[in-house]
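Of the protein chains in this complex, all but one are displayed in their positions.
Let's look at chain A:
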Amino acid sequence: MSMKKILKVILNEVPNKRSFSLHTLSPEHRLLQKTCRDFAETELKPIAAQLDKEHKFPARQIEKIGDLGLLKINVSEQYGGCGHDTLAVAVAVEEIARGCGGTGSIVSIHNALYNGLVNRVGTQEQKEEFLGRFTGGDLGCFALSEPEAGSDVSAMSTTATPCGDCYVLNGTKSWVTNAPVGKAAVVFATVDKTLKHKGITAFLVPLSSNGVTLGKKDEKLGIRASPTCNLILDEVEVPKDNVLGEVGGGFVLAMTQLDYARVGIGAQALGIAQAALELAVTFSKQRKTFGQPICSYQAVKLRLADMAVRLEAARLLVWRAAALCDRPAKSTKESSMAKLAASEAATFITHGAIQILGGMGYVSDMPAERHYRDARITEIYAGVNDIQKLLIGDAVIQEN
């Protein structure tokens, strides 16, 4: 079969090769998965390459995702949400990421970091303003990192100075997903640098506030549909009522919320990996060399087997971490393991997919190269994998 024909088949084919998973989802989760998968197939997959090429935010699609209730998955019904669980977020994010990695990022971070935190610790008024009044495609942000404070969170230098019945925020936050298009952000700033992490406080900041400016949109290797930039705060007045949780309690809030975020990013990694694996399998059945489809060769079979096992294992870890998130006990180790496994699976699988596609994996005619670029971020954000390993190592040592 000619390369042209293979291209046509693969780009038009709607493969459903999700037959491996051993874990059974509940009927509601399965229905949600179906909705998300159908949506991703119809609305995201056909435009993903274009979004990537043009570095474009999928505004219309995000609105539709909001209409499906997917921008308020775990928000209480009182504030227009569905009151669903972390597993629902994971399932939804995976399917969306399978259609478009960048859109998966947007939805994951909005649900697992912004919504999750506000819904968890916000006061009724805060939830009313920062969740309830979010409609349609409104998005929230989570501004924690800074140019000089990534893994070293407590090195942050954005300050919050008390001033009557408000705080004045000054500083720069970096890598803020959704900032170019968002409505509000949870911004972490320190009320007292000498207190180190005990000075860090979380603030709810509408992005339309005076003094808030956006930096230039980051030019990223992948997930280019997801808009990120610096958030610059210059004498931004934030009412005391907008302190989320306790003053000085921000560090703990961020760390605990990251347990949920890691499930979300793990799920995104799964979606990207799944898309890449399906592509590799489909291609290997069509592409012939020496008169045979390449899937008949051991070299390809062994590679596909490695890819499939890592994906399945990562999925089980992500789903387990999701289930544990909603239980009272801490599950930092499990969330870290899930994020580590899923992100490494994603980079491994997308790498392998390019290898199977050969030359075609290297050009933009096929999505393999885009999956490869999209996957790379998952080993970095929501806590670099190096830190994840430290967390896991420490937990394992402590347990035994």
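Simple rule for what comes next: a contact is a pair of C-beta atoms (placed from the backbone, for glycine too) under 8 Å apart; a residue touches a chain by one contact, two chains touch by 3 or more; residues count from 1.
The working rule: contacts and distances are computed from a predicted model.
For the omitted chain of this complex, the UniProt record lists the protein as "Electron transfer flavoprotein subunit beta", which is one of "General mRNAion factor IIH subunit 1-like", "Electron transfer flavoprotein subunit beta", "Immediate early response 2" or "Dynactin subunit 4".
When the whole complex is considered, the residue among A:Ile6, A:Ile47 or A:Leu70 that touches the unshown chain is A:Leu70.
Considering A:Asp38, A:Asp241 or A:Asp394, the position touching the chain not shown turns out to be A:Asp38 (whole complex). Although one chain is hidden here, its contacts on chain A can still be listed: residues 14-16, 19, 27-28, 30-32, 34-35, 38-39, 67-70, 73, 82-84, 88, 92.
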